[in-house]
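The other protein chains are all here in position, but one chain of the complex has been omitted.
And now, chain A:
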Amino acid sequence: MATNSIVRLIAPSRSASSRFLEPVSRFLSSGTPPPPQAPSPNQDLNRNVKPDQNLQQNLQMQKEEEEEEEGEGGGGGEFVNEDTGEIGGPRGPEPTRYGDWEQRGRCSDF
């Protein structure tokens, strides 16, 4: 039956790339290559960081720009996506480009 053959095709093998069960110590002592060098993590976590005035201003400016664009939209003022031809859709990069549905960074569906 079709279903059964599909199962056989994609049933995860034990040597799948997902080595979910490997403990950290085994990974470190094995001959496998280390992961690509991650950029050194920011150690600022505990420091009391004052909200960056520039950051706030940047976010505010960006918001205002987008609102202006909306007002200038052709015809009825609805946003038309140049790449896809979609009318009235979300601006910016394709919301589903990484699989989930995101709105300016917040995931709203997956």
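Following the convention adopted for this analysis, a residue touches a chain if its C-beta (ideal position, glycine included) is under 8 Å from a C-beta of that chain, and two chains touch if they have at least 3 such contacts; residues count from 1.
Criterion: contacts and distances are computed from a predicted model.
For the chain of the complex excluded from view, the name given in UniProt is "L-aspartate oxidase" [choices: "Protein AUXIN SIGNALING F-BOX 3", "Family with sequence similarity 160 member A1", "enoyl-CoA hydratase" or "L-aspartate oxidase"]. Residues of chain A that touch the chain left out of view are 3, 6-7, 10-12, 14, 17-22, 24, 27, 35, 38-39, 41-45, 48-49, 51-52, 55-56, 58-59, 62-63, 80, 84-90, 92-110.
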